[in-house]
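Pasting in a structure now, in structure tokens, and then I'll have a few things to ask.
Missing here is one protein chain; the remaining ones are kept as they sit in the complex.
For subunit A:
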């Protein structure tokens, strides 16, 4: 979908390029997180894709077409853009803010009204109440939601998000992340999401691209980044507890499907209930809590299904 090939960006007056011969493939319909320390070139890369910046050399293609062959403004109208500062226009209401791109694309009025209503509902606000408000009457989290809705309004196949949740408090942030995942499940956009927060990257990313010194060091699924870091930089960057982070994203039911065992002992004192969201992390926590090396997994009717041991968990981790 989006290909960056040997892309270099040298800012005028600087000696070291911000982006240095970078290669990256962003897959269609997936959320790719650009993860790295500040100054590693992740935001610059994002801004090269919608031509807020032009590359010094190299090519960027979208669906096989070089972005330099697009008209700059119409290219941007087809790429949603959400930034940390949000940039809601204070002189326009929430509705009017969301309608900006559809208006630029000259949709007809009814279609715009409908799309704006749908989006306001989708971000959990009321079109007749918050929709009529001015941005200064919203909370930080609500503004950020409106920013996301505005980025999606023109129905762009691609959405670029530059640390969109960086400025909100942790609770609102978790909610925003959950909502983004929900929206993404429904809309299947190609999203490039810049962050420096490892937890956020693991939670949101279908793929994570690790940036360092203007290059992509590794671009892989979160579990692979965590369990099979390509080099010492990635290993160190993901931190010494990266294995525990990996446990958080592996579903317990995947392990059970893979490794079904007979119940050896129906000791009810060491069982945990299986639900769709249980992860290996919660299984491990239970093992430690009960101080056992094996636990029984039960379904929601308290019927034992299988057993999981500490060994099963660590084997499954390295199998990935």
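Following the convention adopted for this analysis, a residue touches a chain if its C-beta (ideal position, glycine included) is under 8 Å from a C-beta of that chain, and two chains touch if they have at least 3 such contacts; residues count from 1.
The rule is simple: contacts and distances are computed from a predicted model.
Of the candidates "2-oxoisovalerate dehydrogenase subunit beta", "Oxidoreductase", "Hydrolase" or "Carnitine transport permease protein OpuCB", the chain left out of this view carries the UniProt protein name "Carnitine transport permease protein OpuCB". Within the set A:87, A:157 or A:304, the residue that contacts the chain not displayed is A:87. Checked against the hidden chain, the listed residues A:4, A:35 or A:101 yield one contact partner: A:101. Only one of A:52, A:122, A:223 or A:305 touches the chain withheld from this view, namely A:52. Where subunit A meets the missing chain, the touching residues are 50, 52, 73-78, 81, 83, 85-91, 100-101, 104, 134-140, 142-143, 150, 154, 160.
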